[in-house]
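Dumping the structure here so I can ask a few things about it.
What you see is the complex with one protein chain gone and the rest in place.
== chain A ==
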């Protein structure tokens, strides 16, 4: 033991490698590749993912009302109106849209697109970039070789399902990235107490971005256990838990300070929202045809069946491989929760699973390759029985053949999916409707227009009063603060922008229905499912 008490600061010696030796740029790049290969690989992966996801990001997929919701809430934060533009009702912890608000200066730098939600999607690119880099990093930290870690990052960022979902302004995208960061910290090779505290912080931010990420917490605890040394584990675990719980407790503290922890008359409450979420009608058995969950699953399968099937299989198999176990546990827990016979399964749920599927797939690919390379072919490998006397088949050849074959199966599938994503125009109707409103409705400051969440910010931008002039359609009937301002019911409304989201609304919403019934169509955009019509409410009419 020569480790006494070493307490002198090591004098920094000049590192011969980091000295700028060559001026030839090619030399520098290859030098960088030689000294920091992971950095170069990560940079290339990030560029590829950002390019594929960024191309046509505004036009595909169709803007969803959730994107509009979060963006509008971020807008409320930016404008100092609190956590939401209507009263905040603890539907989700607010850290997700706090981050959206923090990033929303980015789109303005680049271009002002026709629809606010569309051009705000740019803020998801740095999120995807961080997710890609972190997937690679976590891959390396569970001892994947570089090719496998890169494979995980590619699956994470380039699967058609990822390209579609990660473009959208969903809280889940933020939560998944923070959870990846938590795993990366937990498995840090330096086993530094600070890294384990940081893992707790990242996990708390993740859960406060989207509460369902909590499902993966047991796997993260396993990762912290594995990432710590016996000598310092007690301190590391306590650091992790304390960081996680004290940051998480800020949400409770907020509710307490507002007097909104417990349900009561006249105010929203954290516990009330929790009761609502737990009692929320399920979306049915995922495996039963016709249920909403099953339709959601089908929608995922249409985008990328390979990721779903291979990911599930790899996650289960990963449970048996020591270095992949935490990843496997995280993925299996998420899958198990999705399969609850009567749980609620939102379409963006899959976003949380993708990174763990990606890592499990890459991990199992690496395990498979290692197994194959250990095989001995003996006589079989000589191939003279096939008449190919001079050729010998080794395990490496087999791996190469399999890799090419798999790429041949996956590539066309992904190519088609990603091409759709990069070329389709799914938001033309929304753009046209927004343009029409801007050009044809005079004096917006004194008009009351009912819109879905996706269009709300555009109407506000055009001069309608946020909240009571431009109104989220379900607030008309469900928010007493809004209903109170409509003493004559539907007759106080001027326009309804009828989109598929409003047509499909399950809540009934009598006032909105009545307004639509007493209106005439003044403009129509698109056909079928995606059709948008602008209804002018006829205040004197008796309805049709």
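Heads up, the rule we're going with is that a contact is a pair of C-beta atoms (placed from the backbone, for glycine too) under 8 Å apart; a residue touches a chain by one contact, two chains touch by 3 or more; residues count from 1.
Please note the rule applied: contacts and distances are computed from a predicted model.
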For this session: From the list "Glycosyltransferase", "Oxidoreductase", "Sugar ABC transporter permease" or "pH regulation protein F", give the UniProt name belonging to the chain omitted from this structure.
Result: "Glycosyltransferase"
Problem set entry | Among A:257, A:289 or A:404, residue touching the chain not depicted | A:257
Exercise. Which of A:50, A:130, A:222 or A:238 sits in contact with the chain that's absent?
Worked result: A:238
Exercise. Who touches the missing chain here, A:246, A:440 or A:507?
Worked result: A:246
Problem set entry | In chain A, positions touching the absent partner | 1-9, 190-194, 229, 231-232, 234-236, 238-239, 241-243, 246-247, 250, 253-254, 257-258
